[in-house]
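What you see is the complex with one protein chain gone and the rest in place.
When the chains are written out, they are named A, B and C in that same order, and each has its own residue count from 1.
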Amino acid sequence: MKLGYYPGCSLHGNAQQYNMSTEAVFKALGMELAELPEWNCCGATPGHSTDTFLAMALPLRNLVIAEAEQQKELVLPCAACYNLVKAADHYFREGSEEAKDANEELKTIMGSSYSGNVTVTHPLEILTKKETLDQVGSQVKKPLAGLKVVTYYGCLLTRPAYVSFDDVEQPQAMDHLLRKAGADVRKWSYKTDCCGGSLTLPRTEVVVDITANLVNAAQRAGADAIVSACPLCQITLDTRQNNVEKKIPIFYFTELLGISFGNPDAKQWLKRHIVDPIPLLTSLHLL
Amino acid sequence: MSTVKHTDHGTASSFSQAIQKKSHQNINDCYQCMKCAGGCPMNSVMEHNNYEILRFIQLGERDKVLDSNTPWLCVGCKTCAVRCPNGIDTGKIMDALKMESMAADRVPEKEYPIKLFCELFLKSMAGFPVIGGEGRLYDMGMVGLYKMCTATFFNDMALGMEMGKRGMMPLLPHNAMHRRKGEIKKIFQRAKEKKA
Amino acid sequence: MSDMKIVGFVCRLCAMVTSDLGPPADSKIKLETVELPCAGKVDGRLLLEAFEKGADAVFVAGCPEHECMNVKGSSRARKRLEHVQDILNQVGVGGDRLVMYNVSGTQGPRFAQIAKEMDELVKKLGPSPLKARKDRKETSQAV
Partner (left out) sequence: MQKDVLVIGGGIAGLQAALELAGAGYPVHLITDEPNLGGKLTDAATKNGQSTCAWGEQVNISSLFLGGNIHASSGVVGSFITRVMNNPLVQVYTGTKLVDFKGEAGHFQATVSDAATGKQTQNLAVGAVVLASGFSMYDVSKKGELGYGYYKNVMTSLEFEHLLTQSRYQADCIRRPSDGKCAERVAFIQCVGSRDSVSKAEYCSAICCMFTAKEAILAKEYAPKTDVTVFYLDVRSCGKNFDNILTQAQNLGTKYVRTMISEVKEDPVTENLAIRYVDAGEKKFGEYDLVVLAAGIRPATRLQETAKLLQLPLNEFGFVQVDPLDPVSTKRAGIFSVGGSQGPLDVPETLALSSAAAAATARTLGKPEGRQPRKPVPERDISKEPLRMGVFLCKSGLATMGADINAVAAAVKQLGDVSVVELDQAACDPASLEKLQKLIATQGLNRIVVSPCVMKNNLSLFQDAAQAGGLNRMLVEMPVVPLKAQEAGTGTQTAVALTKRALADVKGYRPLQWHAETVIPKALIVGGGVAGMATATALADRGFPSVLVEKSATLGGYVNTLSGSLEADDIKQTVEKLIAQVEKSDKIEVLKNAQVIASTGRQGHFVTTIAVGNATRNLDHGTTVLAVGTNEYAPAEFLFGEDPRVITGTEAQYRLLDGRLKAKDGETYVFMQCVGSRNDVHAYCSRTCCAQSVYSALALKKQNPLANVYVLSRDVRTPGYLELKFKEARQAGVLFLHYETADKPMLVNDKGQLSLSVVDYASRLTMNLKPDLMVLAVAQTATPEAQQIADVFKIQINEDGFLSETHSNIGSIAFPGGGIFIAGAAHGPKSVAECMTQARGVAGRAARVLAQPVLMMGGIVAEVDPDKCAACLTCVRTCPYTIPNITREKKEMGAAFISTADCRGCGMCASECPNKAIVLHHYLDEQVLQRVDTVLTEVV
């Protein structure tokens, strides 16, 4: 099964481990990810908060390319890219004037426009489909026994309602996957809280406070690590644990899945963490 | 206890109509239930609660809205949008207010770095003169420019080194555009023209 | 405290309805009620004979005076009660062992408060002097 793949800038920058582990997991499950040629950055928060035309045109351009390349399904691991591209698709289907206007502009610039036959989806949505979930179960060679984690979805994966493939306020997709992989997923109330990512440079102290709240809450829930599905959240939590009681590693769910599949080059992924996850994993004999 | 005047009558030219049209939100639906402020992650650092900004817009208090740092501290997490009993997406309203204050060149002084971050992010994504990188965010370039403009070289210095060491900060931008070279530049060009 | 006896004459319209939510959570409080068609039916004989029969405290629960279903039932009862209280003071039993309450049909938990108040009253006042005299009489007869 071939899927269109839109990694996004982070997965080529500070979240290369998310890129590598996602490709590894999908390959292990017999799904090939064909990268969208010449995709462009979705603009993220700066885009949508300062220019309505860019907020629509930048994500829409990727859909135009995907359609030109006949990629029926486009997988976007980064929650921010997924949110904006899915929103562009949603507004196109709703026929909003911004979408129509951007589509025409792109027709002149790119030679073709978007006509809505691409399904925008996220790895979590694909991996928690009934049959794929069972396949994940069969792939697990080394269950993550003893690894106590909490799942942190962040705010862009399930909000607003039209982008969400899961319960908007209490999503369960990552929990199912990680339980399938044998991890002990703890209960906590911060699944969809916002990490304040886009203010990490201009207002660092705010982000440090939020990170401290989240990390302390994770430990109070009995977790040794937080699992994320968004590179913005991961990098923020990983780099801003300045005043937390005890620093804990911030994984991508695909890394943990890869480890439970017994993937040999897990170490490559784990190298790219500020809070080093390797001691925790070795103490649980998972590496 | 700041005193406010009600000058806005929701006419086509009024400030409240402009914001409502730009953000596609019916601000009048709001019955000031304060739920959005209760759930907002940035509430503690905002000068005004977000529902107060909505009340200012209803009243037409344009200056109070543009002088407040609340729109700039909104990170667009849509907690308010999902839980508002009247279905108002306050995030979209705050975006519209950011654009309004940039257009009127009235960005509050102490929130200038946030505006700058947005501009540099988009500029770096449009590509750099010599080293290119059109269409993709070039972290090193963007952070470097941001540090230069805000003269904040020293904080996060250690963090920057650490990320470099771990291969999380590619040195050169990724030149991905071949057949579709120049499209992004055209898009940004159109954006500038539309703004004018 | 178990042998303390409290008897309440309760008007069927307002007070009896609330007695359903009446008994307090504390099950040790013993409270007996006798239903009357209206608080206005209570009279000197019933109240005095209740004490003679061994009640340590008696209360009458009728409708609030401005909401009485029989217009002046509660006010008549209160007048008679004050008269009987004077008699009880004169004979040394103590008028404060006789209490009048007004309970509207819409105040559920009020009846439970009445039970608590009466229980505290009985604890404060101790057994009724009549009972002590009757016991002495019985012991003197038995001897």
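As a working rule, a contact is a pair of C-beta atoms (placed from the backbone, for glycine too) under 8 Å apart; a residue touches a chain by one contact, two chains touch by 3 or more.
The shown structure was predicted, so the numbers you read here are calculated from the model rather than taken from an experiment.
Colleague: Considering the entire complex, write down the shown chains that touch the omitted one.
Modeller: A, B, C
Colleague: For a quick check of understanding: of A:S112, A:Q170 or A:N243, which residue touches the chain that isn't displayed?
Modeller: Considering all chains, including the one not shown, the answer is A:Q170.
Colleague: Who touches the missing chain here, B:K35, B:R166 or B:K194?
Modeller: Only one listed residue reaches the unshown chain, and that is B:K35.
Colleague: Pick from C:C38, C:L88 or C:L130: which residue touches the chain that isn't shown?
Modeller: Only one listed residue reaches the unshown chain, and that is C:C38.
Colleague: Tell me which stretches of chain B touch the chain missing from the display.
Modeller: 1-6, 9-11, 26, 28-40, 43-44, 49, 51-52, 55, 58-59, 79, 82-87
Colleague: On chain A, where is the contact patch with the chain that was removed from view?
Modeller: The list for chain A reads 167-170, 186-190, 220-222.
Colleague: Just checking the interface: what residues of chain C touch the absent partner chain?
Modeller: Touching the chain left out of view, chain C contributes residues 5, 7, 12-14, 16-18, 20-23, 25, 27, 30, 32-34, 36-38, 40-43, 45-46, 49-50, 53-55, 63, 66-73, 76, 80, 104-109, 112-113.
Going forward, only the chains that are shown with their structure count from here on.
Colleague: Taking the mean of the CA coordinates per chain, how far is chain B from chain C in Å?
Modeller: Averaging C-alpha atoms per chain gives centres 74 Å apart.
Colleague: Let me have the rounded angstrom distance from the C-alpha centre of chain A over to the C-alpha centre of chain B, please.
Modeller: Comparing mean C-alpha positions, chain B is 22 Å from chain A.
Colleague: Identify all positions of chain C at which a residue touches two or more other chains, and write them in rising order.
Modeller: Counting only residues that touch two or more other chains, chain C contributes none.
Colleague: Provide the list of chain A residues touching at least two other chains, using ranges where the numbers run on.
Modeller: none
Colleague: Could you pull out which chain A residues touch chain B in their complex?
Modeller: 9, 12-16, 38-41, 43-55, 57-58, 61, 65, 96, 105-106, 109-110, 155-156, 159-161, 168-169, 192-194, 196-199, 201-204, 206, 210, 239, 271-274
Colleague: Flag every residue of chain B that touches chain A in the complex, lowest number first.
Modeller: Its residues touching chain A are 22, 24, 41-42, 45, 73-79, 81-82, 89, 94-95, 98-99, 102, 111, 113-119, 121-122, 125, 135-137, 139, 143, 146, 155-156, 159, 162-163, 166-170, 174, 176-180, 183-184, 186-188, 190-191, 194-195.
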